[in-house]
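Only a single protein chain was left out; the remaining protein chains are all shown in position.
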Amino acid sequence: MQKRRVEIAVGVFVVLGLAALVMLAMKVSNLSAVTKDNGYLLKARFSNIGGLKVRAPVLVGGVRIGKVAEVILDSKTFEAIVVMDISNKYNNLPKDTSASIFTAGLLGEQYLGLEPGGDTAVLRDGEEVKLTQSAFVLEQVLGQFLFSKASGDKASHE
Amino acid sequence: MPAALTENNDNLVRLRGVVFKRGDRAILDGMDIDIARGKITTIMGPSGTGKTTVLRLIAGEILPSAGTVEVDGQNVPKLDRRALFALRKRMGMMFQTGALFSDLTVFENVAFPLREHTKLPENMLRDLVLMKLEAVGLRGARDLMPSELSGGMARRVAMARAIALDPMMIMYDEPFTGQDPITVGVIMKLIRLLNDNLGLTSVIVSHDVQEVSAISDYLYLIADGKVVEHGSPAALKKSPTEWVQQFLNGLADGPAAFHFPAPDYAEDLLAGVASK
Partner (left out) sequence: MTEWFRLVGARSLLFVERLGRGHLFLLRMLAVLPRVIGDFRLCAAQMYSVGVLSMQLIAVSGLTVGMVLGLQGYNTLVDFGAEQSLGQAVALSLVREMGPVLTALLFAGRAGSALTAEIGLMRVTEQLPAMEMMAVDPFRRVFAPRFLAGVISMPLLAAIFSALGVLGGVFVGVGLLGIDSGAYWSQMQAKVDIYDDILNGVIKSMVFGVVATWIAVFEGYDALPTTEGVSRATTRTVVHTAFAVLALDFILTALMFGGV
């Protein structure tokens, strides 16, 4: 009857709409990486984080294992403290892991790369990554380069 | 809401000194109308005199600027929403255009008031609807859509819908206007039949003199917001008032002048010549 058809059509419509929403949530967004219970926190201090932003990825060997959850300024030492949200799947990072801020491509955004060391003890929730390397700030490196080039020339002339 | 017993318990509707203004214009200017129970009363008058306004006042759709409107002892303008709705369930109305719901079948249109206001089981509802449709002779048309009905049929369905809840009163707004003679005859017959068989009180608003005179028990002639005359059709036919005679007999000229006010004819024509 007419009414049944209408009701079925509306049901299908609602299902399609919800399916679209679910698809957007699962396939298009970062839902899987976001579910809160799935991660533990690590800290790292940097003198300069450059362009690193909250939600920037944390990679090990190029594989995303988490994201930057928070960036705080330590008001006593004026260092930047980066809080990372790491997925629980990767809970065996050695204590001597080093954290560096890299740039993806030449003009890309900045991300946090972790390089695991060889220590048998692992980092736990809330602990700090001790070895860090700050962001690549173009002006500083150029300045260093020019300075070293100048002194290099002088040295080779002697 | 207890219905107060007024002295004239044989008048279902009483309008006293009703004034209705739209802006500065008084559409109704001191009207007194009595609608007797169980009878067919017709309100007649030239177009635009506010006949439909009277119906709307009775139904509580609009409020009078002054005066009282009583239906079955209840003071209509003073009723709150709930009481008004309760009263309206006991009144049926047939609109000029039928006003059927265009997205429902004939059956569903008539069933509408029953579905909305009663919790009758489906088979009982079906029987009631079919009975109402049978009364107006359209039981076989129950599955048609309003767009498939002729004007006359649509009005008959509207009548069936108006009696669906077995009201105490029905109001007909221009039921004969623009219909072919057969349909007019059918509707006339139905109005009289329903009124007598169901013990209804009927109020008709119309300006179709012949038809209305044939079936009405009482007539009210209104003009310029006032009641000019009232009485049975026979009494009115003998009325000495000139205007009443002109109206009832459909004369082209009389107290309601044929000519729109204009300057003197001869002068008007000559004025064009003289301006040379």
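All chains are identified by letter, namely A and B, in their written order; residue positions are counted from 1 within each chain.
The criterion applied here is as follows: contacts are C-beta pairs under 8 Å (C-beta built on N, C-alpha and C of every residue); 3 or more make two chains touch, one makes a residue touch a chain.
Predicted, not measured: the structure shown is a model, and the values here were computed from it.
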Write down which of B:Ile33, B:Met93 or B:Val186 is the residue touching the left-out chain.
B:Met93
With the missing chain put back, which residues of subunit B would touch it? List them for me.
59, 61, 85-86, 88-89, 91, 93, 95-97, 99-102, 112-113, 116-117, 161
Touching the unshown chain, subunit A contributes residues 3, 6-7, 9-10, 12-14, 16-21, 23-25, 27-34, 55, 57, 64, 105-108
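In this text, only the chains that are shown with their structure count from here on.
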Subunit A-subunit B separation of Cα centroids, rounded to whole Å
79
